[in-house]
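Note that this complex is displayed minus one protein chain, with the remaining chains in position.
Order as written gives the chain letters A and B; numbering starts at 1 within each chain.
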Amino acid sequence: MPLLEVNDLHIGLQTQRGPAEAVRGISFSLERGETLGIVGESGCGKSITVMSLMGLLPSTAKVTGSIKLDGQELVGLPEKQMCQLRGNRIGMIFQEPMTALNPVHTIARQVGEPLMLHRGLTKAQARKEALDLLDRVGIPDAASRLDAYPHQFSGGQRQRIGIAMALACGPDLLIADEPTTALDVTIQKQVLDLIQGLVAEMGMALILISHDLGVIASSVQRMLVMYGGSAVESGPTDTVFADRAHPYTRGLFAARPALGAVRAGRLPTIRGSVPELVDIPRGCGFAGRCDFTTDACHTTKPPVARQPNGHAVSCLHLDAVAAHATLAAA
Amino acid sequence: MGLFLLKRTLTLLGTLIGASVIVFLVLEILPGNAAQMLMGPDASPDAVAALATKLGLDQPAWTRYWHWIGGLLTGNLGDSYAYSSPVIDLILERLALTVPLAVMAMALTVVIALLVGVTAAARHNKLGDVGLMGMAQVGIAIPNFWFAILLILVFSVQLQWFSAGGFEGWGEGIFAGLKSLLLPALSLAVVQAAILARITRSAVLEVMREDFVRTARAKGVSQRMVLWTHVLRNAMIPVITVMGMQFSELLAGTIVVENVFYLPGLGRLIFQAISNRDLIVVRNCVMLLAAMVVIVNFVVDVLYAVIDPRIKASDI
Partner (left out) sequence: MSAILSPSVPASSAPLAPGFWRRAVKHRSFVIGGVFALLLLLAALISFVWTPWSPYAMDMANKMQGPSATHWLGTDAFGRDVASLLLVGARASILVGVIAVGIGLVVGTALGLLAAARRGWVEEAVMRLSDFTLAFPAILSAIMMTAVFGAGIVNAIIAIGIYNIPTFARITRASANAIWSREYVAAARACGKGSFAITMQHVLPNISAVLIVQITIRFAIAILAEAALSYLGLGTQPPQPSWGRMLSEAQTLMFQQPLLAVFPGMAIAFAVLGLNLLGDGLRDLLDPRLARAR
């Protein structure tokens, strides 16, 4: 049985302009120890999806579909039981390390908190464990800094502390929502390496969210491309990078500036801009911005075309896209 | 922390000195010849001059100011014009009522406000929140002396549980004394609690939107525990600042409320002194009240730094 099974997940949110669907039927699964990356722009629903795994959506959100952790259904799970899972079997790291820690609690207290909560450790025991964890995530001279406050640490160090907190109880699944986006480029690689190392060492499954294709390329075995609340393409990372069957994926890759490449003229962009949640087209979310749009795209939701190697794409015009790609490469 | 305390203490002293200058100017220099006022317009110039010399009013302003400051520090505040007894005795006697009253009122305020504010925030936008905040709005609009009168109407005239005024004195026992202070303290507390409850609620709501609350929940901390262990301490920072400012409003309120209940406190003393044109009493009482306000603000500043570890480091 897979560790995590998400089936036809739909999430509705209340926006300023009324109710809108933020996630429109996402399905994926994750085995123990497997790593999955989710790629997409801001507003495509990647954060909402993982927040629903944690059960941390606003109370006005409507969730339908199924999320199963080791066979246990999470959708509709009573809050009390959900609290027992969070920080215990599922750990999460967030994007903004500068604001993710409580400014008036010491780091010993914050790292020890999940341990005291889920493992029933005493304060002294939790403190000792916290020291171990902080050493493991690479906080220099951790022993003397246990009673320090978050503002006394740098951004990269605070993110490490966040990682220590998320891993404290040895979760089966680690979710990292853009963990390096807010960090300096020089620190990014260190933190990513740290996450990967710990994930491998502890045999955890990892869901890594990023908008940076470079990060995805080097960090995860499988990837999912999201747009407008749907998964438009998914599969093993190498395959998706090589094939790029969906027009949106093609657009994403084309828009990256390449170091050393000689380009005449402007960087290609995807035409138009991401519509607000309430304005996303009924059929395929990408309709209108896509060069291959037809009338059918606005009304029909494209079915998922799966290949044996695990590569899946949702598009009504796969042939046209593939033909165009062959032409362009020639 | 040492440097922080030093700077704050210097500011405290500066403000106290500034306030004393203002008080002195307004109540000593502006009125003109106090002796003239005391004796009335028909008194003979000789009698006025004699009184002026007796009261030390013929000396230059500077000297009188320093004399007064020296007196403040040594506890010799001179004699009341009206009663001819030492001002310090009068004040101390009255403080024995006003200070417990203010403290009781502040305690009631804090308890009511925190309960109401946190409860309303926890039930954000639901009926409990709207209801409590509606009551708070009304509470702010009610004049404290009118609420005092209403309390008397209900609890003294109708129910006869409390007397309609007066103070038994601490000689009758602490409980009896506190009982006479309960209605006054309550009428002071209700208005301030209403204001503080709104501030508490919005402070808690603001803090609940912060990222670290999401992190705490991601660790498995329940919503209720998050509120009490993570949010509250952060929310207290703005709340305590307001509490400090409220203390001065509270003290001002005691002036009026003491008159409603005929309590022999500092407020009533000031009031009577004004009627008697006993400016030396007024001057010293006002200075005392102003000093209490400034000192409380100082304590609040220090508490601020104790609660929020970032202040000590950054604020120099």
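The definition used in the following text is that contacts are C-beta pairs under 8 Å (C-beta built on N, C-alpha and C of every residue); 3 or more make two chains touch, one makes a residue touch a chain.
Here the structure is a predicted model, which means the values were calculated and not measured.
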Which of B:115, B:142 or B:302 contacts the chain that the document leaves out: B:142
Absent-chain contact - pick from B:3, B:22, B:47 or B:306: B:22
Option touching the unshown chain, where B:87, B:205 or B:263 are the choices: B:205
Footprint left on chain B by the chain that the document does not show: 14-15, 18-19, 22-23, 26-27, 30-31, 124, 137-138, 140-143, 145-146, 149-150, 152-153, 157, 164, 202, 205, 209, 248-249, 251-253, 255-256, 259-260, 270-271, 273-274, 279, 282, 286, 289-290, 293-294
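Note that in this section only the chains that are shown with their structure count from here on.
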Whole-Å separation of chain centres (CA-atom averages), chain A against chain B: 54
Residue numbers on chain B that touch chain A, as the complex places them: 210-212, 214-223, 230, 233-234, 307-310, 313
Touching residues on chain A, where the partner in the complex is chain B: 54, 56, 79-80, 83-88, 91-92, 94, 96, 99-105, 113-114, 117-118, 149, 151-152, 162, 165-166
